[in-house]
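After the structure tokens below, expect a handful of questions from me.
A single protein chain has been omitted; all remaining protein chains appear in their positions.
Chain lettering (A, B and C) follows the sequence in which the chains are written, and residue indices restart at 1 in each chain.
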Amino acid sequence: DSPNLGKVITPEQVASWDISISPDGAGLPPGSGTPKQGEAVYASKCLACHGEKGAGKPNDALVGGIGSLVGDKPAMKTVGSFWPYATTIFDYVRRAMPYNESKTLTNDELYAVAAYILQLNGIIGENETMNAQTLPRVRMPNRDGFVTFVPAKPK
Amino acid sequence: DSPNLGKVITPEQVASWDISISPDGAGLPPGSGTPKQGEAVYASKCLACHGEKGAGKPNDALVGGIGSLVGDKPAMKTVGSFWPYATTIFDYVRRAMPYNESKTLTNDELYAVAAYILQLNGIIGENETMNAQTLPRVRMPNRDGFVTFVPAKPK
Amino acid sequence: AMSAATGGITFPDTAAGDPLPVESWMKTPGAPFVPYGQPSEYENKVARTFTTAPGTTGTGASRTPHHLLDGMITPNGLHFERHHSGIPDINPDAHRLVIHGLVKRSLVFTLDELTRYPMESRIAFIECGGNGQLLYQKEPAQVGVQQMQGQVSCAEWTGVKLAALLQEAGVDPKAKWILAEGADAAGMSRSLPLAEIMQDALIALYQNGERVRPANGYPIRLLLPGFEGNMNVKWLRRIKLTEGPTMTKDETSKYTITMPDGKSLQFVFAQEGKSVITRPSPGLTMKEPGFYEITGLAWSGYGKIAKVEISADGGKSWAPAALQEPVLSKALTRFRMAWRWNGGPAVLQSRATDDIGYVQPTREKMIADRGSRTIYHSNAVTTWGVSENGEVKHVYA
Partner (left out) sequence: AMSAATGGITFPDTAAGDPLPVESWMKTPGAPFVPYGQPSEYENKVARTFTTAPGTTGTGASRTPHHLLDGMITPNGLHFERHHSGIPDINPDAHRLVIHGLVKRSLVFTLDELTRYPMESRIAFIECGGNGQLLYQKEPAQVGVQQMQGQVSCAEWTGVKLAALLQEAGVDPKAKWILAEGADAAGMSRSLPLAEIMQDALIALYQNGERVRPANGYPIRLLLPGFEGNMNVKWLRRIKLTEGPTMTKDETSKYTITMPDGKSLQFVFAQEGKSVITRPSPGLTMKEPGFYEITGLAWSGYGKIAKVEISADGGKSWAPAALQEPVLSKALTRFRMAWRWNGGPAVLQSRATDDIGYVQPTREKMIADRGSRTIYHSNAVTTWGVSENGEVKHVYA
């Protein structure tokens, strides 16, 4: 005998909030963008915080560190060196960036800026287009870098 | 193996704080006062809050209610009708009154104002003097009105 | 919209057809960090109410808004208060605790010294001896749980065992009582029976983790779990060991139970077993029939709550509520029961039983036993009447 006080809501009503993207691409909206288009978005909306070509300062670097996860020097973890799925870029930038006005980029801008970050990291070429089909197929360098943690068992 | 971090303190050092009075009069300081002297103290330091002749308003009445503890009408509990020990008047007025500048009355003023309140209640006569010997001997009308509460026992 | 209940199965309604709005706070960065946080501005009605004697600063009481809270802990900002001359602004470096009277050596402690002692934590309620006094009135006061029963709160108190300090002072076998005195302008003082407080009494320095709040005795207060609030002397400056009780104002003129025969019961230490429903309660109008949780608080100065029963028919039938774990001795205990309001009149009551077997009395029984010549130690059942339109009122069943 549950209270049942919730109201049924339709997918159309939830759509404005349903912004998460699965690693298989489920949830990606229509639209597309190229690194070149992304460069323009980046210059006007991201560069001030993430630096020239994603080099960082004052906030996180978005480029570099590939190969730094092992060895003696500190690991440099960036979108390029560390993130296992390109879909996370779309998901995260859409929900959280630009920092001061998140959730304002268009789908085309989002695909474009994702393409630009991927291209800066050498993961896609200058002429590739990112869209709902291509983005989930991008193979990130650290895709196989994650292992599920096994919790301690009762002794 | 207790911490033992306290410091030993002498009765002389504690005297300024040791203001409580036992019902047997232990703790009463030297000094004395009469109802007449107390009337003057009362007029200048108490009347504004406790009314003409302790009749009350805006704050507690200090007079009246003797005989009101039984019967149908609401009980009127005052120093006169309810308090079992006259020493409590000295103790309480010394620590808490006058409300806006407590702990400022002299011992003579305290004996005097206690005498005045007792006399207003018809408990002592106009010519009696209150001091460390006489005050604890005053028999309050409700002295035998208290019974120790017996708490519930486990069932 | 109301839910349509058909043969026990409730089908959810459909929300209005608009897309969910992407509110400004979902797009624009929020407020920065602050050293010490506060509740949401939207919660500013979750506040203590208070009554003050005319022409005075803070002589009176403030009450916890239990109808708006849940859980067992009262947040420090909403702990009920009873002050006799306002809240002193005590400089902790100047504060001292003196232990003297019938001891081998009189001792004085600074706060830094006390802070080095072994500490003990205890989740405990404190209830004013005057809480619930409106139940002695002939007609049911048209007020809610805050005004009726708001002078009880519960916190995790941490402090030094009074027994440890007394042992260092060396208690004279003649000492049977202690006088505890505050550093406030009223010099609040009470006599406490030594044997009965030795086990539990704490000199509390911390309240829900942080230093005791000024309103609750900063920098130190006495904590006597289960005992009348007034005995838990705040701003504690002095402990004097004595042979007999000092017969202070608050244990003679106040906090005694005057019986119909005119005699007054004195030294009523424990707050006896009690409970009150906090939700539903007056002010929380039920907008539609359907599911509601009945919840409230139970406590006993004798020990743990063993059982809370709830009646929705003014005491004709009772069913046991669930007790929220952990159930702790002399702490508030949250009880809960699922209830489906059918839209008709209902009369809600709760009745606590503690682990010594003490059963909370009905109002009739309390008044039959004690009359109404007192205002203290009212622990009778409180009754909320629900009307057909969902309004909840204080009633006598």
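To be clear about the criterion, contacts are C-beta pairs under 8 Å (C-beta built on N, C-alpha and C of every residue); 3 or more make two chains touch, one makes a residue touch a chain.
Nothing here was measured: the structure is a model prediction, and the numbers come from that model.
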Which displayed chains the unshown chain touches: A, B, C
Sole contact to the chain not displayed, among A:Ser44, A:Asn59 or A:Thr106: A:Asn59
Residue, one of C:Val98, C:Cys128, C:Val152 or C:Leu348, that touches the chain absent here: C:Val98
Where the unshown chain meets chain B, residue by residue: 1-10, 12-17, 99-104
Touching residues on chain C - with respect to the absent chain: 12, 15, 20-21, 23, 25-44, 46-50, 52, 56-60, 62, 68-79, 81, 83, 85-92, 94, 96, 98, 105, 107-108, 116-121, 123, 155-158, 168, 183-185, 187, 205-211, 213-215, 218-219, 237, 290-293, 295, 324, 326, 328, 334, 336, 338
Chain not shown, touching residues in chain A: 2-11, 13-14, 17-24, 49, 58-59, 69-70, 74-75, 77, 79, 82-85, 87-88, 91-92, 95-96, 99, 102-103, 145-149, 151-155
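Here is the rule we use: only the chains that are shown with their structure count from here on.
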Separation of chain A from chain C, taking each centre as the mean of its C-alpha atoms, in whole Å: 52
Where chain B and chain C are represented by their mean Cα positions, the distance between them in whole Å: 30
